[in-house]
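Missing here is one protein chain; the remaining ones are kept as they sit in the complex.
Just so it is clear, A and B label the chains in written order, and each chain counts residues from 1 on its own.
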Amino acid sequence: MTNFNPTILAFCCNWCSYAGADLAGVSRLQMPPNVHVIRVMCSASVKPEYVLKAISQGVDGVLVLGCHIGDCHYMTGNHRTAKRMPLVQKVLKEVGIDERRLRLDWVSASEGEKFQNVVIEFVDEVTKLGPNPMRGVKF
Amino acid sequence: MLVKLAFEERGADHLLIMREEHGNVAPAMISKGESADGVRLDIPYQLVTILENIYPWLSKGKIAIITRRCDEKALAELVKRKYVDEKRIVKIGLACSEEQIKKCRCNDPVPSNVAVGEPHEGMKDDELALALSKMSHEDRFNFWVDQYKKCNKCFGCTLNCPVCFCDDDCVLEDRTFVAEPNVPPGLSFHMIRSFHMIDKCIECGECERACPAEIPLLTMRKLLAKDMKEVLGFSPGDEMTVSPLNTSLEGEQLEDECDEC
Partner (left out) sequence: MPRIGVFICHCGNNIASTVGIEKLVEFAKALPSVVVAEHNLYSCSEEGLSSIRKSAEENKLDRIVVAACTPRTHEPLFRKTCEMAGINKYLFEFVSIREHCSWIHIKDGDAATDKAKKLVAMGVAKAALLEPQRETESNVTPTAVVIGGGLTGLTAAASLVAQGINTHLIEREGTLGGILKDIDIIGPEFKKTKELSDQLIKELKDSSKAHIHMNSKVTSSSGFIGNFELTVESKDKSEKIPAGAIILATGARELVPAGEYGCGSVPGVMTQLEFEKLLAKGEVPKRAVFIQCVGSRQSGREYCSRVCCNTSLKNALRIITALPDASVSIIHRDIMSYGTTSEHIYREASEKGVRFLRYSLERPATITRKQNGLVVKVFDETIDENINIDTDVVVLATPMVPREDSRDVGRLLKVPVDKYGFFLEAHVKLRPVEFSTDGVFICGSARWPSSLSECISQGMAAAAKASIPIRKGKVVVEAITSWADPDKCAACGSCVTSCPYEAIEIAEEEGKRCAKVNETLCKGCGACVAACPNDAMQQRGFTTRQLGAMIDALVKNALGET
């Protein structure tokens, strides 16, 4: 899989992870160009349907980034995210799609470096997983 | 005997059962005083789905319903969401036959009280589920793609499902989440249904029985029920516990509104 460049979708929450991504940008922390961010107000608003839709349509990896537990701008919003995403991973796993194509992580507004690390690690992991198997399938 | 139990002993005004007429078996509602010929207790069907659909038109009276263990759990999910008033429902417990238990690969076949039938033990495993868990991701993927390619969006699974309550407005009909305009719909159709069912499905198997393409839908439901139990320690079918998917990490219990104890 030498020239495989994964297409990755990321959901970032306005108060923490999006701000962390901004800080990474301001600090000029370099990372691979595979990640495309959709801004949401809270990671709790990331519908599992979005993740499943994206994967079904061929996106190679999905990142859901929220505030650390206890630091959510909306108090316990991210608690819901914390519980939903592992189950979305199970849905992927049971249908035979590697659950590592979905990653949930917590990035605070001051963690520019963490954002960079998560992006680099995830792009690397998804590259190793290869293209989304849905890409070869025509329904 | 069933009629006597429902109308005289338990005070119901209507009874939901499966009835044979002119050689066909279908759900029927018998009201007090009507004849109860042709009742078939051996044909499985989700009467709770029927109950849910006609409930808005039954503004008065008590409704008796044949409930297997799965029906009981389905009812609990409806009661939890205030779709039916528990006080108006009379459950007539039916213990499934060994043959039926095998067909459903049921691991929880005995209702809380048995009025009809002999209780039997449940099965431990669904063989297909076991085989799938041992497969590699790739093999499993190929299996399910082959299965799901047969789907022709008849919506038999959703329409017959007792806990699928969105009725006319199912998101699976929407291009927003299921991009494919034709049949078969893509994987998102089945994955989204799987996720929606993960905190509601009571493993009655009606979806699998309804599917004209014979896709092993119940097996997928069982695999995810196991995952849900493992990850969040939750199994649907309990009136008192709210789905943990929407609660904070400390969880939430419904208030005990029972006046009796």
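Methods note: a contact is a pair of C-beta atoms (placed from the backbone, for glycine too) under 8 Å apart; a residue touches a chain by one contact, two chains touch by 3 or more.
Source: prediction; values computed, not measured.
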Candidates A:50, A:106 or A:122 - the one touching the absent chain: A:50
Touch list for chain A against the chain that is not drawn: 7, 9, 14-16, 18-19, 21-22, 24-26, 28-33, 36-42, 44-50, 53-54, 57-59, 70-77, 80, 84, 108-111, 116, 135
Residues belonging to chain B that touch the chain removed from view: 81-82, 165-167, 169-171, 174, 176-177, 179, 196, 242-243, 245-248, 252
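One rule holds for everything that comes next: only the chains that are shown with their structure count from here on.
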CA centroid of chain A to CA centroid of chain B, Å: 34
Contact set on chain B toward chain A in their complex: 132, 135, 137-145, 148-149, 171, 176-180, 184-188, 190-192, 194-195, 198, 220, 223-224, 227-228, 231-232, 244-249
Complex contacts: residues of chain A adjacent to chain B: 48-49, 52-53, 55-57, 69, 76, 79-80, 82-84, 86-88, 90-98, 133-134, 137, 139
